[in-house]
Each structure stands twice: as C-alpha cells, then as structure tokens.
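Okay, structure first, notes after.
Note that this complex is displayed minus one protein chain, with the remaining chains in position.
A, B and C are the chain letters, set down in written order, and residue numbers restart from 1 in every chain.
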C-alpha cells in the first residue's frame, strides 16, 4: 500500500473546488480517500457550523465520484475538521489516500488506518466507556494500518461529538457536566486517555474516568482530540510508519513543553532531517505535506513566570487566543501557515504545552 | 544624562504596585520619570478604557511623590498605552527615567526626549496639519534628547487621540471620516508620515495628506503610532543613541517584511550582539529591557501566498488577530512575553509587515 | 393562485428536518416552493457561513423531491438567509409556496413573486447599475405576483452579494469601497433605493448613486435588504395583497421611527385587526405566520437623547447589538421569537428606525 497526503486551500467552508479538480483530473481517485483533516473558518467552539458545512460539501463531492450516498461516505471516511484559523493561519483541508502499490524498498513508509467507536450519548462523554471504546478503536485502526508497534504510531487524530442544549437535555445517561463547552473538554480528555492507554503511554490502570481533567501528569504525545456537533461517535485516524507501506512520505512527532517551546519544533524537524535556520527555506517548506499541532493556554495563568490573560477573557475564548499564538509560532519556523492547529489539549502533551506531528516528502524536489 | 528603562508587570489596569514599590524603595525617583509605555488588558480599539484607567492610576501615584497635580504630571509625562495582550503576551508598563549623571565613556548611550503637539479637533485627524505638527514635535523631542542625527533615532512612539461618537458629532472642522475606528487609522497614518518627514525617511513633499492611507510605499522604519480616547494631542517620545548620555543601555531597530519574517527579528538582535539559537537563552533574555513591535494584517488577505481571515472576521478585530500572532512569534524568539506589540501599522514598516525596536543592557549580568 | 407561509425551527444550519417531514407527509409540494427566508445561527457579517450551509442543505432537499439539480433549485428559488439570532431570537426558516387554487372570494389575499438581477461584480455594488437592475427585478416580481399597484406591495426582501478579500481583489470594475463590510452596506443601500424607485416611494431622480449612504432622508418603507457571500446577484421577493390570489393569509407593514418605537408595532397589528395588551395572547400569537423587521443603530450615537455604545464597540458588531435589542422588543409584543430581524437598515425605514411586515392568518383558529 501507499499513502498520499494532499493539502487544499479552503476559501470558504463550502469550497471543495480543490479536491474537485483533483478528482476531475484523475490525480486523486475518490475511492482511495481514507480520511480528511482540516481547519475551517469558524470559532472552533460549540456553535461552529463550518465543520459540518465542509463535511457535507466533501461527502457530496466524493459520493458523486464513488457512487456511494453521502451518508455512506461519512460512515467510511473520517472527516475531522477543527474550526479557527486565528492570526496568520490559513483554512485548508488535507486529504489522505491509500492505494495498492508495488512493494517498496522495505524501508518504513507512511501508513494510515481508521476506525470508529459506537455512537455516544451525552452521558457517555468523559466516562470510562469513552476511554475504553476509544482505545479499542485505536487498536483497530493500527491493525488496519498495518502498524504493529505503538512506537511506530506518530499521530492519532480523534474527532468526537459535541452537543448543543437540546442534545444535553435529551441525554439518556447522567451527565458529567451539563455545560456544552465543558462536555467538549471532557470528551477530548477521555479520548486522549484512550490514546495513552491503547499505545501504552500510561499504565492502563491510570487511564481511568477519575483522572479525566484531574491528573494532568497523564498525557499522550501523539494523540490530538477535537469535538464537534457534526459527529456522534469518536472517529479515529492513526498515522505512522510501516514497512508494509511504500512511498516517499514520512512522519515524525514531538511535544512542545510550553507555548514558547520552539526547540520542540526544531526537534521534530531534526527527526525528519530538515533544518530551520531560523526558518525553513522555500525549498524545504515545499517538502512539508501537513502539520498537526495541539496546544492550550497554561492553566496557572502564566508562561515562563509572566501572566497571560487567556483564561479570563470574556471576549475571546482561550482556545482562539492560544491557536492564534502557537499557530503563528509554528508557522514562523515552518514557513507555512496552512497548519492544523487545534486548542483544547487536555491530556495531549504536557500541561500548558502540546504536541506536534509533521508529514514530509523525504525526496528532494 | 543617563536613561534607565524599567518594566513592571500589570495585574490589572489599576495596578501600579510595581512602580509604587520602586518609588518607596527609592530605586526610582518620581521626578526622573520622563515617559511610560505599556500594554494594557483591553481590546485596543475605540472602546478600550484600560488605557485611561492606567494613565489615571499612574499619574496619581507619580503626583503623590512629586507634589504635582495628576493633571500636571499628565502634561509633562507621555503615558502611551496600547490595549490588547492577545495570546501569550503579558500586560506591563515600561518606565523611562532620565537623570543627571557623570560623563560617561564618550560612547553613545540610550537617550530619550519627549514633546507634545497642540490638541487636535477630530477634523484635524489625517490632515496635513497633523503630519506637520507631529514632525515639529519630533524635532523638539530629538533636541530635548540631545540627538542630532536622524540616523541615531531608533524608536519614535506617538500616542494620538481617538474620538467617540459624541466627539465626532461635536467636531469643529470637516472630518476625513466620521467612523471612529477609521479615524484612529487615519491618525496613526498621518502621524507615521510625520515621523518619516521629520527623520528624512521620505521626501518632505511626499509626506502629504493625499498619501495618507493611500500610498503604502511610504513608511517609517522607526515610528510606532497608537491612538486612544484618553489623549487629545499627539504625545511624542523619541528614543535613540547619543554621546551626550551615558549608561549601559542600547537600542536598535529593524523592520519585519511580513508577519512571518523572523529573520528581521534576528537582524535586530544581531545589531545588539545577541544571538537567538533558536531562542534567546535565559541569560540573554534577562538583558532585554523592552521590546516594541508594530504589525498589521496584510491588506491583500494573504501571507506568502496563502489566505488569512483577519480582514473579514466579524467576531475578532484584525488588530487583535495580528497582535496575537506577531506577538507570539517575537516572544518565541526573544523568550519574553512582556512586549509592546501594537496593531495598526499604517505607514509603519512595509505593507503587511511592521517595525521593531529593542532596548538591551549591553553589560553582561 | 394561493400562497402559503410555513415556518420551521432550525436547530443548526444543516437541519432541514422540518421541511423534510412536511415534504414526506405531502403537506408541502416541493415544486410549489417559491422562496425561503430565514434566520441562521451565524454573526450575520462577512464571515458568516451559516447562510450558505442552509442554502446548500435546503436546495439538496428540494432537488431530491423535484428531480431538479440543487443548482437549478437555487436559480429558481430565492433563499434569503440572514445570520444572527441574538438574545431571545430563535433560528428558523419560512417557506413560501404558491399553488393553483380555485377562485377565492374576490377579496385581496396574500400574493408573492420573485425575480433575479444579473450577477454583480464587486465594482457594481453601490452603483446606479445596482439601483436600476434592482428596480427592474422588483417590477418583474410584482408582475409575476399579479400585483399591479405599488400600494399593494407590503414587503420586498432582497438578498445581494457580499464579497471576501479574494473577490474584492479580483474585481473587474473600480470599487466604491475595498472594505468587505462597507461593501455589504453599500449593496444594501443601493438595493433599498432600487425598491424605493420601483415603488415610487421616492422620486426616480432621487434614487441615484450619489445618494447611496449619503441622504438618509430617502428610504423605503417596505424593502428589506441583506447581503451574503453565498449569492452573486440580487435575489428579489415581493410579497403583497392581490385579488388574483385567494386564501386566509394577509400582510401589513409599517415603520419603527426609532429602536424604542413600540407604537409602530401596535400600528401594524392594528392594520391586521390584532391587539397586543400589552402582548399578543397565545391564541392571537398562533395566527402569526411570519414577521420581518429591519433595524439599525442610530448613527448619532443616541436614542431619545441618551447615548448608546453600539457604534464604537470593538467586541460586538453594531448589527448584533441592534438585532438583539429590537428583536427582543418586537418579540415581547408579538409573543413570538422566531422573527426575521435583520440589521443594516440603510435607506430602509427612517434613520435609527426600521421597517416591519407581518403575515397573519385572518381566520380564527
């Protein structure tokens, strides 16, 4: 198998012209598409409908080419969109394809697999059930990707459900919180513990409901979790390296210890034999296929001893603040603004920091 | 003479405890204070009252120590506050003092001078009158700073008036615009042309009313212009290097060609014999006394060929977006978040870019 | 002919379940649908994509039932959505149907007609061309509605284009403004003058480009104009009373002199033989089929001699403020929150006021 990764600019959340041209020209086969991850124009919070708009638009387009119904496409292909392109960031979506390919060099190459948990009730969010079903789905996705060892997993993207007031009032099970935004955080947190459990990043008996949003020493270094009202289960995408796959693409990952940790970015580049001095030059920047970053405002209200205002701002949500800041920092090193930068990094990277994964073309172009 | 530069953290816009302790301990003499520049917690737009709150609080404190009235202090000392500490930025204020000192080494040292234009009517904003009176005030401030050559000026900070709806309706002269936000932009722009004219950065006959917000090829590389409802004239602070002053502090400046131009930051550090690899280490970061940055969202809606959303966002003003982004980038290189980062860089640096000036202690500590 | 008007709740901008059930049950024939007007969840400003999302969702649904393509549906049926359900307002959409019917009583009944102008370039916005083509489209829509006299027109809804930065930079003609929000205002204003011209509310030689956003004494009392990036021409819906139509529905309209003018609301109710004392009781409220309101923040910054902050708020746009306020006032009298309340009332009603039109069922239920 061979995995390709293609980024398209997004002028508005209904603009699927980029993929449309690629499908029309035959450079992408609709049936090869296994996942799409993107950043849309909304606020990234509960009332962000740009994620659903793009999901609908892309599933219609793909269905038109595969002959499936749009609903069938959405059941097969995870569409993981995070709202919010604050500051210098640029809205885009990244299409992952997998296709049969002649055997490669035997060297590890980019590999991808997807899986889905059962649908969740609002009362399931933040619970052990969500942790465990997520861990199971990750193992399924690893198997489907042909990745045997957790150490070969470099990125796990999860999109879980968010609920509006109507959903919350109709919940069948008791809720951990009846606050819509808080439920999003609980869902991201439980999902992150599910990643950590599946990959052995934390003891299985530590990845428990009681630790959700409580024990920030527990975190995954490869899992990125989002939530949105447009899905009802946890959609899971696992990306890593496998000798069963071929092709020029590679992925590496690392953590940012805090919002200013640019050494963390350079470390990931280093693992990919790239050098930013102080910024990737144009030639190297062109080798970048996708960048995924999770980040959050530090909960003690400080960065390296100085106060920030992100936690108490009533006009701009803390996630919008931190995405704009960390997104700009990473963009300035990578010389690329079409990055997936997502807030809400509960149990994803160290407290106040985050994680990052980069996919690059190893061949010089 | 000798100029000192001391930064204080600001927990809220009425918190002057930092300077209060310094005055109580005698480490600063109230009478030596010549200017204060700071970043406050507000949105940095027309309805940002945090600037006025800090101005009142500081003038009360200083007046209590000098025996002046607060009004007299405000007439003598420019208080230039810019609202908006988006993302990682930290609210703070920087106090500039000047005191008699024994003759130094004869080497150039940090020098400062201030001046004030006459009060403006809303109808004066964006006009030739504002350009010319600003230029005159800059020359006065240079003289007061003992700086003879424009090439020794590294930073000019101007704070001019903003007007609310009542002011605008009461204007005595015809207005260039009756939109409050637009008037702020016009005022910053005309002030920037005043800087360029005074320092010979542009031909005097180019710094004309007709070019205001029209000809973006005209810009100053040292002038930073803000506007707020708490002042009625242009307050001017000139900072540079002069052999008439002594002390360990130095200032350098440069431009950022666009929002991602981290080479521009490294160039300024280079001029000050500092190295960020990729970030100033803690020891070097401690030598930083203050950093001043102006930036703006590029008006073509793109950064290096990719779209941004800053110009068409109805929820977050473009200035808040760009401050958060560029502020984070500069902070990540300087290892310091208490930076003066201000949006609205009309004619201040190249289109879509901005300017920066850093004050450092040349002596190793 | 007979016109029916059915409102559906909208839980999110992709939720078309209400109409879906009505089509499935046969209570509405998809081919009878002539227009849809609604309020969606977005901010109602340039970057509001909820309008496009609902347009796509509804056109897909209708196309599925009529056998047309969604594109053909969008060419035939105006979908006029305004973002912003601030405060007590409730997201919804109102479907207008027209079907053959046996001759009625000969009394005037609700009548509807639609028309479309040619597509506009950004450079056409705010120009005489937009005024004149809009006036022409209104006369076409009147003809199609079988309404002969302008005095029988009680509501004209227009949805025109908004442009993002890319569009603006690609304009073929010189622009009246290169600011996206300003272009929306210019388009609404020119369209309103087109209404006034077509209906004889103002002298034809007064409805000129030079008056756009300049002469606020010129206004229509029946025209409501919105703008959004999801359309490229002016879509025009004319609603009035005609003896060529039958059925129990009726429409009346009036103006609000300012934001607090509840007498204006009572006057419209009075014309429809309804009484709010002080609020429509539940029985009367059920007779209400739809309410359309345009409003705006008074440009002198005052309401009845007291200041408001709407014009200078950098956190909440003035349109969001005024929709929330006037929407609540009207809702409190009508006992109904599913109202179409739209800001940006340039030349629509008196300065600082607005217009309203109500459709009711004249038969007691």
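Note that a contact is a pair of C-beta atoms (placed from the backbone, for glycine too) under 8 Å apart; a residue touches a chain by one contact, two chains touch by 3 or more.
All of these numbers come straight from a predicted model, not from anything done at the bench.
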**Message:** By the document's own contact criterion, which visible chains does the hidden chain reach in the full complex?
**Reply:** A, B, C
**Residue in contact with the excluded chain [from A:117, A:246 or A:307]** = A:307
**Fill in**
Out of C:215, C:315 or C:361, the sole contact with the unshown chain comes from C:315
**Request:** May I ask you to list the residues on subunit C that touch the chain which is not drawn?
**Result:** 9, 11, 41, 43, 85-92, 259-260, 262-263, 266, 276, 278-279, 303-304, 306-310, 315-316, 320-322, 324-329, 331-333, 335-338
**Prompt:** Which residue numbers on subunit B touch the omitted chain?
**Reply:** 11-14, 41-42, 47, 49-50, 52-53, 56-57, 60, 164, 166, 229-230, 315
**On subunit A, residues whose C-beta touches the chain left out of the figure** = 43-48, 164-166, 169, 180-181, 300-301, 307, 309, 311-315, 317
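Operating definition for what follows: only the chains that are shown with their structure count from here on.
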**Asked** If you average the CA atoms of subunit B and of subunit C, how far apart do the two points sit, in angstrom?
**Response** 46
**Request:** Two or more other chains in contact with one residue: find those residues in subunit A.
**Result:** 11, 41, 315
